[in-house]
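Missing here: one protein chain of the complex. Every other protein chain is in place.
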Amino acid sequence: MSDLATSAVRHAGAAAVPDGWQPQIVALVCNWCTYAGADMAGTTRLEYPATVRMVRFPCTGRMSPLMILRAFEQGADGVLVSGCHPGDCHYVQGNLVARRRFTIFRSLMDFLGIDLRRLHFAWVSAAEGHKWARVVKDVSAAVSAAGPLPRPLATDGWEGPVLPAAEGEGPREIPAADSVALRDHLRRTAVELLESGRVGVVIGHRRGSLPGRLVPVMAATAAECRELEWGEGAVNNLVTYAATALKGAEKAALVVKACELHALTGLIREGQIARERLLLVGLQCPGVRPEGGLAAKCLGCSGAPHPACDLLLTPEGVREGGSEAPAAANDDARDRQIAHLESLPADERWLYWQRQFARCLRCYACRAVCPLCYCSTCVADKHRPQWVPTTIDARGNGIWNVIRAMHLAGRCTGCDECARVCPADIRLDLINRKLALEVERQFGAAGLDPGEKAALVDFRMEDPEEFIL
Amino acid sequence: MDRTAWVLSETELRAWLQSLIAGERTVVAPVAEDGMVVYRPLAAAERAVLEPRGKARWSPKEFLFPRTEALYSYSFKGDAVTITDPPPPERPQVLFGVRSCDAAGLARLDEVFLSGRTDPLYAARRESTTVVTAGCAAADPECFCTAVGGSPLGEEAADLQLVPLDDGWLLRVLTLRGDELIGEAAAGWSAAPAGSGERVAALEREVAAQIGRNPVPQEWARVLEGGFASASWDRLAAHCLGCSICAYVCPSCSCFDMNHDANAWCGEQCRSWDACTFVPFTLHASGHNPRATRGERYRQRVLHKFAFTADGEAHFRCVGCGRCVALCPAGLDISQIVTAAAAAIQEEGADAAR
Partner (left out) sequence: MSRVGVFVCHCGENIARNVKVQEVVDFAHQVPGAAVTEHYPYMCSAPGQQMVIDAIREHGLDRVVIAACSPQLHEPTFRAAAAQAGLNPHLVEMANIREHCSWVHHDPIAASAKACQTVVAAVERVKRAKPLDPIEVPVTKRALVIGGGVAGIRTALDIANSGQPVVLVERQPSLGGNMSRLSETFPTLDCSQCILTPLMVQVSRHPLIELMTYSEVTEVSGYVGNFTVRIKKKARHVRVEDCTACGDCAVVCPSPVSNEFDMGLSTRKAIYIPFPQAVPSSYTLDADRCLNANLQSPTGFRVLACVKCDEACKPKAIDFDMQPEIVERQVGAIIVATGFDLQIGQQAKECGYGVYPDVMDGLEFERMLSASGPTEGEVRRPSDGATPKDVVFIQCVGSRNPKHGVPYCSRICCMYTAKHALLLRHKVPESRAFVFYMDIRAGGKGYEEFVHRAMEEERVMYIRGRVSQVYEEDGKLKVLGVDTLSGKQVEINADMVVLASAMEPTDHGKIAGTLRIAADEHGFLKEAHPKLRPVETLTAGIYLAGAAQAPKDIPDTVAQASAAAAKGMELLSHDALERDPTTAHVNQAACAGCFECLQVCPYGAIERQEVRDRQGNLLRMVAWSNPAMCEGCGLCAVTCRGGFIDIAGYSDDQVFAQLGALGPLPEVLGR
């Protein structure tokens, strides 16, 4: 770790720990088990540090990551979340759903460099007064060791870690003549689909105003279809436009890249789009170059159109698709970068992410461009209460970025649009990919079947819980 | 006013910059950070990115109009409330290496915050800010300052102007405040030779020629405003996704929202950047939204940049920096949309007349 980082970390928390300082720990506890267990500790007259402030909930299922973040944002040095043992939840399964939520939240906190000595989870039953006392003692000791909560700090002059380069072959190059042929197939197909009445609108790309840039278009006339384009500049994930286009047409043709198709799974599963209203058009893709170089997500991809598309376009021609078989899985070039970040000490990760979050403008472009962000009002815009502070600073930005990531955990399928559009160059793609990997590791492969429950809405009795006291 | 100009080598420029940093002012300049260029308070002169072309990712307006600032803070004790004003700026500041378009943006912000009712927080900062622009020797593909009445070597809001030469910099003094900033540092500098003004004009023409967009005629302001009810807005803004990148990177956007950030004991009334592109921007408490559609919101943006002007203003609010064009996730180009809207509105008018 560089000298600046060391000194920055040392200075975090505004210098020395005051004499006699005791940590302030907020405990979110469930009424039926842990609250009663703490009562039992009282009845038994056990003694434990006066560091914990209790907040009573019906169930751990009622405890949101936003509440944990609010506790930290209000100055708590540590947070303890505690409820009933799995299988004993008064509400049958509240703690089981919550357990998955907490698992992912904790791994996100760790990835962002939060000192995990500040965040603890426990199962304490109504009969476990002694356990409660012991948990409070252990948690207090851990939070004390971590010290007072550090303030966000400036990272000017800090070089930051060097991430390993994202590597990969990328899709095969498409020779110029083939590109023209592909584009012509697309135009012809689009005109035919529109004129035959099979669709009412074709969502594709057309030329933009800057060199090489293609922009989205919802083509409703044959003339517009004849202006459709395809190529390295076709960066936009058009799935985001599907719902809008379907407001004006019964059925829409959607030009979709293999990396974007799985966003539809989430939208179908969550009742936002009916699959039969879309005609998916997949094209041989040369890989996209948002800023000159091949996008990281393309490095592990062959560029072949996804077989589940209804029509598959290659330079050779157009053929029917609609296969049930999933596309071959790509190695993700970012996994090495994630692994590198995970190998660093938490303090360095903290600086890495704090610098980026400090830059965040709260333009919410990440939210606007994400196909899975479709709420009529975003939780960030909710004023009563204002869970996500409106202040555009490290504190407010940190909370926004955490809840954005949590809301996409188990749903994001890695189209990377959020990272592409971020004007502050925040590596949202790494955060999303990290959580996707975590969901897969902890709970099994991400369901690409719309009929399956999303990971964070589901649970198994045997879900992992080594981190829970 | 006596205007003087100097010629500085790169070394002399950096030395002067270092002396400014060591002085009583905070120096803000473009620096490289994580592969991008952003305006930051400068710790060392060599870190400033002073290139003949290229813009920082966003404008330096946040140093006059912060993203978030407390308007006042308060604390409770029983029935008593104590209200505290925010402290004045600690140090005067220099915004160094600002592009002409960004400086023009500051001039637009001055119109909003300093005329009519003066915003005391903005005024206090503006009072203690000196602006040193760095002109452009080449245009980026998205630039169109000349199309909206600006210039790559414009002088609006600039106290000093740096013009890139092949072998150094021309430093032009434009205001008294600029002169004060130079102070004694000019001893040892070479005065600019005669003909420097022509060199600047020639460079200006050269760069302007690179900008491939047609000028936006001033009378279009009336045309666009007259087309308030045009059907073209929905069509032209169909693929806007409703983020606020354009507003937040824009040198002249100045909208903000106010919120209380408080707990049981104390709090602050803060203002933070807001944008007319967001749906809740005009959402009423009743639930009614006068700009409920994408087209209406984009129209608002265009009209505010190109049409709604206070009496006496003879220029657009858009300064043509082009950042919104380069950074828009959906590739919307406001200058193209203005052209297309004006054309559509005029045609609609012609249709109606027939």
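Letters A and B name the chains as they come in the text, with residue numbers starting at 1 for each one.
Everything that follows uses one rule, which is that a residue touches a chain if its C-beta (ideal position, glycine included) is under 8 Å from a C-beta of that chain, and two chains touch if they have at least 3 such contacts.
Being a predicted model, the structure only gives us computed values, none of them experimental.
Participant: Tell me which residue among A:138, A:178, A:192 or A:270 touches the hidden chain in the full complex.
Facilitator: Selected residue, touching the omitted chain: A:270.
Participant: Kindly state which of the options A:141, A:181 or A:454 is in contact with the chain not pictured.
Facilitator: A:454
Participant: Could you please point out the chain A residues that touch the chain left off the display?
Facilitator: With respect to the unshown chain, the touching residues of chain A are 22, 24, 26, 35-36, 38-39, 41-43, 45-50, 53-59, 61-64, 67, 70-71, 74-76, 90-94, 97-98, 101, 133, 270-272, 374-379, 382, 384-387, 407, 453-454, 457-458, 461.
Participant: In the full complex, which residues of chain B touch the absent chain?
Facilitator: 73, 75-79, 262-266, 268, 287
As a convention for this text, only the chains that are shown with their structure count from here on.
Participant: Measuring from the mean C-alpha position of chain A to the mean C-alpha position of chain B, what distance in angstrom results?
Facilitator: Measuring from centre to centre gives 33 Å for this pair.
Participant: Looking at the complex, which residues from chain B come into contact with chain A?
Facilitator: It comes out as residues 31, 33-36, 38, 40-41, 43-44, 47, 57-58, 67-68, 141-142, 238-239, 241-245, 247-249, 257, 259, 261, 263, 270, 272-273, 275, 278-280, 325-327, 329-333, 335-336.
Participant: Going by the contact rule set out above, which residues of chain A touch chain B in the complex?
Facilitator: Residues of chain A touching chain B: 74, 156-157, 160, 208-211, 213-218, 236, 240-241, 244, 355-356, 359, 361-365, 367-369, 377, 381, 383, 386, 389-393, 396, 417, 420-421, 423-425.
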